[in-house]
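Of the protein chains in this complex, one is absent; all others appear in place.
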Amino acid sequence: MSETWLPSLTTPTPQAGFELAVKLARMGVKVTQPSDEIRGKLRAAYEQDTAQLIAVSQVVAIHYQTIAAANDYWR
Amino acid sequence: MSETWLPSLTTPTPQAGFELAVKLARMGVKVTQPSDEIRGKLRAAYEQDTAQLIAVSQVVAIHYQTIAAANDYWR
Amino acid sequence: MSETWLPSLTTPTPQAGFELAVKLARMGVKVTQPSDEIRGKLRAAYEQDTAQLIAVSQVVAIHYQTIAAANDYWR
Amino acid sequence: MSETWLPSLTTPTPQAGFELAVKLARMGVKVTQPSDEIRGKLRAAYEQDTAQLIAVSQVVAIHYQTIAAANDYWR
Amino acid sequence: MSETWLPSLTTPTPQAGFELAVKLARMGVKVTQPSDEIRGKLRAAYEQDTAQLIAVSQVVAIHYQTIAAANDYWR
Partner (left out) sequence: MSETWLPSLTTPTPQAGFELAVKLARMGVKVTQPSDEIRGKLRAAYEQDTAQLIAVSQVVAIHYQTIAAANDYWR
């Protein structure tokens, strides 16, 4: 992971901040399972499992707290 | 998701903020499972599963922290 | 949900704030399962399931963080 | 729950704050299951279930965040 | 628990703060299961259960937020 994928927590809009939160949540999985191929296979299972979909939504919510604070809530 | 669905975290009332938190929690699921049809089918199952209903409530609570702070708690 | 059920996060005491946190946790379930009848039936099951009782307690704790901050910790 | 059980979030020491966090975590269960008798029976099960013991510890941790902030970290 | 085990949230270094977070996470279990003997037996099971190891790590993370804030992030 030597390439730059997270240059800043600043985003122009609340919605762009939400998309960044989704990216961080996915990177949090990728650090443990770096294989794109395996993650692709696993995805087929959990994208129909509501408990896991809700769990992903929770991780996004936690990252969104961080990003919203970093942007002073886009006020 | 090129359309604007989250223009601001500011809401006129605490209750409107809660409704926005619910929306964010649902968007956190939609980013992983974008199909309205599949989410509709899945919903039939989890809306009678208390563990998952509580999990949804938790995601709403996390987003509500963010939104309440963004609105300076509507003080 | 057009009626007003959350006019303010301000409460007179820490204990009243806790009761409001409980209310928010329940509303977070109600938005997904609006039927009073179904929630009543589901309740019979989870009120004897400690894992779910603890999960409810966690949602209350998250909302209580928000409400306590909104009230400047009743200092 | 008309009696006063939470007059203040202020405690004299960090340790007393931790004990208050434990109390709040338990009250978060009691609001859903008010029967002392049933909670007593349930306790026998979960006090040997590590997953639930850890879940309780998590709720305590969340409340402790609130209480520590309320006491300005006893600095 | 009348002896003093938590005199302060202040630690000299970030690493000492992490160790204190671990201690708080364990105390959160101990308050529900005070028996050293039973906790010792239970530990044998969960220390090979990754889901529970991750759950412990989560509780540590929550306490670490509190301790880091209490120490103004050791800046």
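Structure notes:
When the chains are written out, they are named A, B, C, D and E in that same order, and each has its own residue count from 1.
As a working rule, a residue touches a chain if its C-beta (ideal position, glycine included) is under 8 Å from a C-beta of that chain, and two chains touch if they have at least 3 such contacts.
No experiment lies behind these values; they were computed from the predicted model shown.
Seen in the complete assembly, the chain not on display touches A, E.
In the full complex, subunit E makes contact with the omitted chain through residues 13-15, 18-19, 22, 46-48, 50-51, 53-58, 60-62, 64-65, 68-69, 73-75. Take subunit A: the residues that touch the chain left off the picture are 1, 4-10, 24-29, 31-33, 38, 42-43, 45-46, 49, 51-52, 55-56, 58-59, 62-63, 65-66, 69-70.
Simple rule for what comes next: only the chains that are shown with their structure count from here on.
Under half of the residue numbers found at the subunit B and subunit C interface occur in both copies, marking it as a different-residue contact. Averaged C-alpha coordinates give centres for subunit A and subunit E that are 27 Å from one another. In whole angstrom, the spacing between the mean C-alpha positions of subunit C and subunit D is 16. Touching of two or more other chains is recorded for residues 46, 51, 55-56, 58, 62, 65, 69 of subunit B. Taken as a contact graph, with one node per protein chain and an edge wherever two chains touch, the assembly forms an open path, each chain linked only to its neighbours along a line. Pairs of chains meeting the touch criterion are A-B, B-C, C-D, D-E.
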